[in-house]
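For this view, one protein chain was removed and the others were kept in their places.
In order of appearance the chains are A, B, C, D and E, and numbering begins at 1 in each one.
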Amino acid sequence: MNVLLEFLLRFVAQLQSPTLAFLIGGALLAATGSKLTIPGSIYQFIVFVLLMRIGIEGGIEIREANLAEMLVPAVFSVLIGLVIVVLGRIFFSLLPKVKMEDGIATAGLFGAVSASTLAAAIVLLEEESMMFEAWVPALYPFMDIPALILAIVLANLYLKRKHAGGTHPVRIFQIVKDSLRGAALSALVLGLLLGLFAQTESVLSSFYDPLFRGFLSILMLILGMEAYARAKELRSVAPWFALYAVVAPVVHGALGFALGYLAHILVGFSPGGVVLLSVIAASNSDISGPPTLRGGIPSANPSAYIGASTSLGTPVAIAVCIPLFHSLAQVVFNL
Amino acid sequence: MNVLLEFLLRFVAQLQSPTLAFLIGGALLAATGSKLTIPGSIYQFIVFVLLMRIGIEGGIEIREANLAEMLVPAVFSVLIGLVIVVLGRIFFSLLPKVKMEDGIATAGLFGAVSASTLAAAIVLLEEESMMFEAWVPALYPFMDIPALILAIVLANLYLKRKHAGGTHPVRIFQIVKDSLRGAALSALVLGLLLGLFAQTESVLSSFYDPLFRGFLSILMLILGMEAYARAKELRSVAPWFALYAVVAPVVHGALGFALGYLAHILVGFSPGGVVLLSVIAASNSDISGPPTLRGGIPSANPSAYIGASTSLGTPVAIAVCIPLFHSLAQVVFNL
Amino acid sequence: MNVLLEFLLRFVAQLQSPTLAFLIGGALLAATGSKLTIPGSIYQFIVFVLLMRIGIEGGIEIREANLAEMLVPAVFSVLIGLVIVVLGRIFFSLLPKVKMEDGIATAGLFGAVSASTLAAAIVLLEEESMMFEAWVPALYPFMDIPALILAIVLANLYLKRKHAGGTHPVRIFQIVKDSLRGAALSALVLGLLLGLFAQTESVLSSFYDPLFRGFLSILMLILGMEAYARAKELRSVAPWFALYAVVAPVVHGALGFALGYLAHILVGFSPGGVVLLSVIAASNSDISGPPTLRGGIPSANPSAYIGASTSLGTPVAIAVCIPLFHSLAQVVFNL
Amino acid sequence: MFHKAIKVIVVTEKFLQDRVCSLMESCGGKGYTLVSAGGKGLHHLHATDDKASVAEGLGNIKIEVIVRERSKAETIAATIMKDVFSEYPGIIYLEHVEIWREERF
Amino acid sequence: MFHKAIKVIVVTEKFLQDRVCSLMESCGGKGYTLVSAGGKGLHHLHATDDKASVAEGLGNIKIEVIVRERSKAETIAATIMKDVFSEYPGIIYLEHVEIWREERF
Partner (left out) sequence: MFHKAIKVIVVTEKFLQDRVCSLMESCGGKGYTLVSAGGKGLHHLHATDDKASVAEGLGNIKIEVIVRERSKAETIAATIMKDVFSEYPGIIYLEHVEIWREERF
């Protein structure tokens, strides 16, 4: 009860947080038909700077970290990514009138990770001074890639069974490469390497760091606009996708929280780390997941999975899951 | 005499101000045929950031403001917008060889407001620490929208009289919507709302504020380039438009100053507020006014009104009116 | 021996410098086929901001400088630009299977100057607090323009001899105008003028300065990507171009160092100035030189000269020459 | 198999894009392709997006719609001509093309 | 002198660009021209680059290849139809053009 009340209070407070306010602002702009747009090139640049900031920061601190500690959370991340896809596969197979490939692709996208949701959570933890291990953002690919691979494998197994022999072989290595080559993971990994091996402290503190919050605010505006714009597409597919998009992030986040808590007990994973793991689990890939899935499951309808993710999944992850798991951690860890 | 001398000294000093220097620099670049360009996407982003900064800043401070104080200046703003258009209508009707629609559209653009001129004036007041009420930038739409509506109404009345019955009905609500949906007003209003309702202090001070002057300098460069480029177009229409573009900003600014001074006496409107009101009156819309007018008065020749505004009106408003009304305020208010 | 050892140590240390690390990072991205790209409009904006920063900074400090001191280094810069082209002309004429125009164009590009290499050197000197005269960046055009002119003249003389009378007249004034109108030199000169004549201190310190290192890091990333991408083109021409691209920057830098040292003895040119002069000499034009050469020597194959410059010349200038001449200066000037 | 079809091309200012596109759809066009453009005609010189243009929506846009029947193409062209280009700048023209998967056009 | 030739035009999503271009080259196209686009068809609405689109590679691209022989054009079209458009959205069509310097195509 206490948790619920605290969560409710916190949630109302969060509505005032810049992150959420900009998200809502973007949706409002789109809803009122405003001609204000953020150009595509600015968006690409913003995503690049945000992920470089997260990567470099992580890379610098990883230098002194005991990477062995990362093992358990990394294994859990892989596990979460896989479990999410399996759960989604089961959920959609229980429903009538859902094209199975669409369901599996959606589950894949929700198993994968959103860079923007991750950035928003990091800003919140930094503001609230809740510490987390420097390498936590590096868990991203450990959940993202297995989820995408499993979704593509399951979809192709399914299609093979349906039209015997009619599908392509699944090239796992190709999917891994595709994922790592995507703009989001490339920037994160590049940042990690630069932070780890080069003297990037000064450029981090003079450039990437000061721009972080401002660029995040603009990214939220873009996500809000896109959420509104894609809502129409989501309406063109079965309502089950909307239901999934609202509920799944909370369930996945809870799964992340549970395993994070286990890691806390087993290897002393930090409370902030538990929150971030939950948010990574709750988030769904918005930038680089879609093209990978389109490559791997061509017959799936992108309006279903991109619509579900962009117009509902991401807003729920940011507006509901971030404050939810943050306040849960405060209660659970007595902070 | 004293005022004149002080103004002249101040004006010479202002030629060194970054705002004006970048404006002149842009014109020089264009005049020398430089290949240096600022891409369109960067321009859009700069305008967005500037107006968000003005809006958020205003929104934050409005929270504690007594909005009743805003009433008189807001009414005066509407009045100024309307009077400017009526004056312009009369001026152009007295002249030979001027297509009436072109004249009315030009008057509409000069009654409307320029976001960049407003930003330049705010920077000057902040540098000189001349205080103004936080809500003054919010006067923008109160002058902008009535001026555009009146111009479109007058033009259509005129056209209806000319070719009896041949014109469209004027949809006032549509014009209001179009204006508010334009990129400039959207960003300003969004910023105001965010500043008012969300905790945007930290993103303002870490991002929007530090970029303000730098982005303004680049905007001035772009305005300077465009002023030079559009001068050719202005030469293709009657010279009366050039005359109007040079004189009108000063006259409109004086009108703004007079009514601002009245508001000072009536309700204690601040000296800085009086300067900003004069500058808003002196300015002419460069970003969102033109498409609204093209929609509302299709038969008007954009070379006339965009040429007059961009190649002369805006430079005069920035280079002459800002220092003029600033120094006038210093003398009048004994600062 | 000592110098060599010190250089080797310094070189290994430099591999960690952000400048070099981002350059290598860019090449890695391209090599792994990453889809991460920096949009063209962002690149243009970055180059603009970097050169404005260098120009304004220089312009501000030149106000108090004794420009007579600039005379000797300026004359030496012209000399270096011309000598580099003559040396290149001789080098390529000694080789078999090299199309002479391609060789001369390449020599012209290596005689001309790279804004990005210059920026990288300035960052290093500022970090290491090695002082240099404020006007040193203004030496850029003194080397750049004569080199481009001489290359175009030599190429056309050569072509005229080959097909008697078949070529265009060389319009030197046109080449000077073309060079100064290029995006890089325009921005540098504009910045110098603004720094010199306007009160740009506050916009410099609030905007152009803080962005300098960060934008340089992104520019390095872009140069790294492009170096990798153009390597293919370089492979399509004779291997002599690759050899030239590796060796010439060091030779040219040494020439710059020697003349810089002479200027040190003659007129007290600062150690930092000597380093910058060497780096300017070692660098090769990447932004605005290519279009000027394409205009002036149409029959030269751009794959030869742009490939040589972008894929090898610039990386060598940044990764080898900057640390080399910096450490040489430390030894020679006992710093 | 290829089938003969007609492409209607419009070049006009960006702020008219929505209006032109919805006219195309209301006259039976099943899709359209948009390309950012610049250019020169009787009116202004329009820069491409490479160069900032101060006023919103002044850049050009090229809008192409492919339809199977010439009559439909002519209806689209005539409607746009009447509703848009009687007042605003822009050009409109047709090209003969050959399409695959005719049922989509 | 002008020579008759055929232009094959493909409009599809950007993430398919590399695949389409290499199919064009492997079927004998000697060059191609790329233009960033937006548009609407049976599937999504694609914004032009004027507007940010969150997912990578969702924007449209227009790819044009000019070839001398109609048979080659048909091979290119058929190959892309089979290898790409059996699964992914996009349109393909031909136009008749007249080229100069025929040896380059």
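Just so it is clear, contacts are C-beta pairs under 8 Å (C-beta built on N, C-alpha and C of every residue); 3 or more make two chains touch, one makes a residue touch a chain.
All values derive from a computational prediction rather than experimental measurement.
Enquirer: Among C:93, C:205 or C:299, which residue is in touch with the absent chain?
Expert: C:299
Enquirer: Could you please point out the subunit D residues that touch the chain left off the display?
Expert: 9, 11, 35-42, 48-50, 60, 62, 74, 77, 81, 85, 91-96
Enquirer: Using the document's contact rule, name the residues of subunit C that touch the chain not shown here.
Expert: Residues of subunit C in contact with the hidden chain: 37-43, 182-184, 222-223, 225-226, 233, 286-291, 294-295, 298-299, 302-303, 306, 310.
Enquirer: Tell me, which residues in subunit E touch the chain that this view leaves out?
Expert: Counting only subunit E, the missing chain is touched by 2, 5, 7, 14, 21, 30-36, 49, 61, 66, 95-101, 104.
Note that only the chains that are shown with their structure count from here on.
Enquirer: Same or different for subunit D and subunit E, where same means more than half of the interface numbers show up on both copies?
Expert: Homomeric contact, different residues on each side for the most part.
Enquirer: With centres defined as the mean C-alpha position, give me the subunit B-subunit D separation in Å.
Expert: 34
Enquirer: So the centre of each chain is just the mean of its C-alpha atoms; given that, what is the distance between subunit B and subunit C in Å?
Expert: 43
Enquirer: Which positions in subunit A are in touch with at least two other chains?
Expert: 35, 37-42, 182-183, 210-211, 288
Enquirer: Would you give the residues of subunit E that are in contact with at least 2 other chains, written as numbers and ranges?
Expert: 49-50, 56-57
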